[in-house]
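Quick notes on the structure that follows.
The complex appears here without one of its protein chains, the remainder shown in place.
Let's look at chain A:
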Amino acid sequence: MTTPARTPGAVPRQDTGTDPARSAAPVVSLRGASVRIGGRTLWSDVGLDVGAGQFVAILGPNGVGKSTLLKVLLGVLPPASGEVRVLGTAPGRAGQRVGYLPQRRSFDPSLRMRGLDIVRLGWDGDRWGLPLPWSAGRRDAGRRIAEVVELVGASGYAHRPIGRLSGGEQQRLLIAQALVRRPELLLLDEPLDSLDLPNQAAVAALVGRICREEGVTVMMVAHDVNPILSRLDRVVYLAEGGAVTGPPERVITAETLSRLYGTPIEVLRTSDGRLVVVGQPEAPARHTDRHTAGGRP
C-alpha cells in the first residue's frame, strides 16, 4: 500500500515558489488553471507547485472558491482551462494516494455506526464484493485501523457510535479515515471550522504532526490561518484574478494582498503573533469577525 517513490523529508522544508529547477516532482501542480461554476469564473490563471511533505494553507475570502480548488485536485470538478497535475497524473487518477476530508460534516446523532466503522470505510469502503472473513487482508485492515486511530488519539472513543461523539472527536476520526490508506497527499477542507479553540489547536497540531512525521503533503483550506500559522510551509491566497503563493510571512502582508485584490487591505499583527486581515473584498466582515472574536487576548 505504500509507494516506494515516497521519500519523506527528502525535500527541504522551505518554499521554492514556482521554481522550475526544483529537483523532486511536485505533488500538486497547477498551470494557468481556472474554474467556472454556473458560468461564473471563480478564479483564473492560478499557478502553483506543492512539494512533497509540505504543509500548505489555502486562504481567501468566502466564496472565492477554496473548496472548489480541492474539488479540482480531486478530479470531481474539471478545470475550465489550464493544466492540473496531482501526484504526477491527472486529478482523480491518484485514487487512494489522496486522502480527502470534506467541509465540516457532522454525523446524524442517530447514526448507528461506530467510529471504527467510519475509519474502516476509508480502508476498503470503495471495494466491490464482500471481504473474505479468513483473508490476510482482514488482519492487515484491523492492524492499520488500530494504528491510525491511535495516531489521531481516538482510541478511547473509536468504538462508540460516531453520532454521539463531539465535533472534535468526529473530526479526529475523519482524519483517521482520510489517512488510513497511507495517502501521500491529504486535502482537508476547513477541518478546524466549528471546533472550539482548544480543539482547533489540538487538531491543528495533529495535522502538523502527520505532515512532519508521516511525510504526508497537506493542503488545508482554512478560514483562519492563525491556528496553523506556525506550522505552515506556505500559503495560497486565492482571489478572482489569480493567486499568490509563498511563505506566510511574505504572502499575508498588506502590500501583497492589496495588490492581489486591487483594493487597500491591512494586515494587523497582534501582540501574540496572530494575523488579522482587514478590508478583504467579499464578506470581509465575517472573515475578520470570526478571527477577532476568537477569545484570545
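The definition used in the following text is that a residue touches a chain if its C-beta (ideal position, glycine included) is under 8 Å from a C-beta of that chain, and two chains touch if they have at least 3 such contacts; residues count from 1.
Criterion: contacts and distances are computed from a predicted model.
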| item | value |
| --- | --- |
| Absent chain [UniProt protein name; select from "Imidazole glycerol phosphate synthase subunit HisH", "Anti-sigma factor RsiW", "Zinc/manganese transport system permease protein" or "Fe-S cluster assembly protein SufD"] | "Zinc/manganese transport system permease protein" |
| Listed residues A:Asn62, A:Ser166 or A:Thr270, member touching the removed chain | A:Ser166 |
| Given A:Ala90, A:Leu197 or A:Leu268, the one touching the chain that is not displayed | A:Leu197 |
| Residue of A:Gly47, A:Gly92, A:Gly153 or A:Pro247 touching the missing chain in the full complex | A:Gly92 |
| Footprint left on chain A by the chain that the document does not show | 74, 76, 92, 95-96, 98, 100-102, 105, 107-108, 111-114, 117-118, 121-122, 124-131, 160-161, 164-168, 177-178, 194-197, 199, 290, 293-295 |
